[in-house]
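Only one protein chain is missing from this complex, and each of the others stays in its spot.
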Amino acid sequence: MRAVYGLYDDPHVAQQAVENLRAAGVADTDITVISSEPFDHFEFGHRDATTAMPWVAVAAGVVGLGLSYYLLGAAQRSWPLVTSGMPIVPLWSNLIIIFEMTMLSAILATVVYLFVSAGLPSRGGKMYDPEVSDGYILVGVENPQDGARLEPALAIGSGRVKTIS
Amino acid sequence: MAVDLDKCTGCEACITACHAENNIPTVGAQQAARGRAMHWIRVERYYEGNFPDVTVKFRPVLCQQCDNAPCEAVCPTYAAHQNEDGLNAQVYNRCIGTRYCANACTYNVRFFNFFNPEWPKPLNLQLNPDVSIREVGVMEKCTFCVQRIKAAKTTAKAENRGLVDGALQPACAQACPTTALVFGDLNDPNSRVARLSQSPRGSKLLEDLGAEPKITYLDKQSWHEPDAY
Partner (left out) sequence: MNRTLTKPLTDDLIRPLFQTSIWFYAIVFAAGTVVACGAAAWGYQIWFGIGSAGIRWPVFWGFYLVNFVFWIGISHAGTLISAILRLVNAGWRRPVTRCAEAITVFALMIGAMFPIIHLGRPWLAFWLFPYPSDREIWPNFRSPLAWDFFAINTYLTGSVLFLFLPMIPDFALIRDRSTGWRKTGYGWLSFGWRGTTRQWNRLESAMQIMAVAILPVAVSVHTIVSFDFSMAAVPMWHSTIFGPYFVAGAIFSGIAALIIAMAVLRKMLGLEQYLQPLHFENLGKLLLLMSILWAYFVFAERLTVWYGNEHHEMVVFWATQRGAFAPFYWTMVICNFVIPFVILANYKTRTIAGCVIASIGVLIGMWLERFLIIIPSLAHKQLPYSWGEYAPQPVELTIMAATFAGMILLYALFSKFVPIIAIWELKAGLPSRLDPAARAEAALLATRLDTEEFSPEASSTHGEHR
């Protein structure tokens, strides 16, 4: 893996670095920003924020609802036993279990979608610097076409530029 | 079943007969004092009036085999359910011992095996081979002597005839010296029990709770002249 990146201790400078990279002709999707905390109030923190996750959760909930509705009825009809004079498939009390399974499906789908869309688990081998854990913000490009050309764009403020080749 | 309270003398022969027929363990005095005694049928005693003018009322209480039995729906494993004869069946092998049914039962006629069953000698030699032994952690209760019902049905079917009213009796009714307990088929309008159930003296135990019990109690009739009022 080749990479060129800068480490910044000021989010404003990191923001500037992102804009410099754009100005240097790097596509937005090729710019990677890594930090040890979310920066919700900066533009770079909003890149790639749109996600289908809420819809995935809702869809999974609907699937869980339908599936548990069907499975409950099927299980109750498979060996119909009367208790307390209730119907064989009592929807009123089945609603409780249907509700729980709906929510469980939505929760599990959310987590699975989180892992898939966030690229987890990852084996490593990607651009990273342990100094991020000290609070530095990493702005860089993975496998750049011409890494040396991007170094000036990253060398701003108190930023330190590193190159991996 | 119909229970004529006028005839019940409180002799408790039904309890003994039930123990013998259904292999009900005797838990011993110590455990009985701790509330672990098992009597599928019991005779409740209620005292009325002040000494010395006291009257005692007896009421044999056993599983009421309710139509809307509160014990059934709460069981998570279908150990308690309504069988095709309209009895509250208790499948011992399905029971895992949540004891929820016993709490839900408003009559407290369900009993729990707190320990593995034991019988002091020589009671261990008289166990009924037609009735299964219940292990620790299992709920049990009056079955209306379901083993006798099944046997009578099988015989009747083999002989290609219907059941004869009064020929089939659970152990308690069989042992009752005053015939206070009357057992029969409620679906047969001509049976003795069906006619007794229509009696103006008849009422159900805790009827207002809506469990629709199948046992009718025939009220005790006072031999006193009614007080002038």
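The letters A and B name the chains in turn, as written, and every chain counts its residues from 1.
The rule is simple: contacts are C-beta pairs under 8 Å (C-beta built on N, C-alpha and C of every residue); 3 or more make two chains touch, one makes a residue touch a chain.
Keep in mind that this is a model prediction, so the values were computed, not measured.
Participant: If you put the missing chain back, which residues of chain B would it touch?
Facilitator: Output for chain B: 31, 34-37, 42, 44-46, 61, 70, 73-78, 81, 94-100, 102-104, 106-108, 111-116, 135-139, 206, 209, 211.
Participant: Across the whole complex, list the residues on chain A that are touched by the chain not included here.
Facilitator: 8-12, 15, 32-49, 51, 53-54, 57, 72, 75-76, 78-79, 81, 83-84, 86, 90, 93-94, 96-97, 99-101, 103-104, 106-108, 110-111, 113-115, 117-124, 126, 128, 130, 132-137
We adopt the following convention: only the chains that are shown with their structure count from here on.
Participant: So what's the Cα centroid distance for chain A and chain B, whole Å?
Facilitator: Comparing mean C-alpha positions, chain B is 64 Å from chain A.
Participant: Using the touch rule from the top, collect the residues of chain B that touch chain A in their complex.
Facilitator: 67-70, 72-73, 75, 78, 80-82, 212
Participant: Touching residues of chain A toward chain B in the complex: what are they?
Facilitator: Interface residues on the chain A side: 81-86.
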